[in-house]
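Excluded from the complex is one protein chain; the other protein chains are retained at their positions.
What follows is chain A.
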Amino acid sequence: MEAVSCRCYQFNLLLVMLFVTADIISTVEFNHSGELLATGDKGGRVVIFQQELESKNQPQCRGEYNVYSTFQSHEPEFDYLKSLEIEEKINKIRWLPQKNAAQFLLSTNDKTIKLWKISERDKRPEGYNLKEEDGRYRDPTTVTTLRVPVFQPMDLMVEASPRRVFANAHTYHINSISVNSDCETYLSADDLRINLWNLEITDRSFNIVDIKPVNMEELTEVITAAEFHPNQCNTFVYSSSKGTIRLCDMRASALCDQHSKLFEEPEDPSNRSFFSEIISSISDVKFSHSGRYMMTRDYLSVKIWDLNMESRPVETYQVHEYLRSKLCSLYENDCIFDKFECCWNGNDSVVMTGSYNNFFRMFDRGYRQDVTLEASRESSKPRSVLKPRKVCTGGKRKKDEISVDSLDFNKKILHTAWHPQDNIIAVATTNNLYIFQDKL
């Protein structure tokens, strides 16, 4: 199914909601309908927002999200064997497709994955005649009538309960989880291994990729991200710190150390430097909704790959090429190791990723246009359209442009998410969550 290129994406984005969180946001994810938006933070908490239903009185309120549920997913732990703390920070959240009234999501920290059930309760049974006023049970011999309790409405209560805990399967830090299209299994990936789980079974997982060398001192490459194919339940990809992506078919063998396809772009010799490898490290990989393409994010660019062509990407978008001459400074202050995520819009025509100075970038694949926008309170008045931003790379700085040297590298947008159907995006700065929607 080919992606349909729609109208020109000169986004008229309005700030709809702004949430200030208690802790640094570490992951953002819409559910499959887009009605719910989950965020995880450094303190191990999950906050879920729900979209308000369209109201006839105020049609422009579609897209407003309000807090739906908050719960503590993970707690800090201490590994006594290694004398090291295990952070409670939520690395990833992935929603399961909805099967019944309840919602399910997987959340993970560095070591443990948990399946959470989020359910609503808005009625309760009332009218029992088995208890006294004060709550004590009546003497059964005094009960002479049979009364069937009736469900009465009550204030909506949203409950989150942990249904499964998948622990002790990862020696290294988990960076990705991905639910299979079969809705029965999911994968979890750490720096050196990928495990396959059944959602029902917590005490067993199958190792499907292992790149750990026999001698750890020979280690030169780690796994950075992994994802199941959206349609083919036997296919998954994983990316590495050397800028390669491997596509694996689980039908080929139990251990998928031998890839089916290896996606790698040859290095450009004119751009070679001591930092070449570091900036080629892939921080995120995402399949398109169609399953025909996948997108990778490395430090300076976003690349779109056709799954049928391994030799090079079909499209490359420069996110912030002006940083190429600053790589040494960015190495000094560790910014070069920042892991930016990327995402597709609903029909795969636009891709989005974050940058520094609270900028985020959108690339329209069809119209070959891109835009830089800013998520900040100063530049985002509610209901006013976001103004495109521009970074001045040299020479005279025009009005409204910002020079490279003025960029704030502490303000980084690592996590962004796009509603599966509508033009609603969620953008996380350090501890602010911005929700923008397209002007109706």
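Here is the rule we go by: a residue touches a chain if its C-beta (ideal position, glycine included) is under 8 Å from a C-beta of that chain, and two chains touch if they have at least 3 such contacts; residues count from 1.
We adopt the following convention: contacts and distances are computed from a predicted model.
Hidden from the displayed complex is a chain whose UniProt protein name, among "Large ribosomal subunit protein eL14 domain-containing protein", "ER membrane protein complex subunit 2", "SERTA domain-containing protein" or "AP-3 complex subunit beta", is "SERTA domain-containing protein".
From the set A:32, A:326 or A:397, the residue in touch with the chain omitted from the display is A:326, counting the whole complex.
When the full complex is taken into account, the listed residue touching the unshown chain is A:171, out of A:129, A:171 or A:231.
Residue A:215 is the one among A:100, A:215 or A:308 that touches the chain not shown.
Although one chain is not displayed, its contacts with chain A can still be listed: residues 80-87, 110, 171-173, 191-192, 215-222, 224, 241, 269-275, 277-278, 281, 324-335, 337, 404-405, 408-410.
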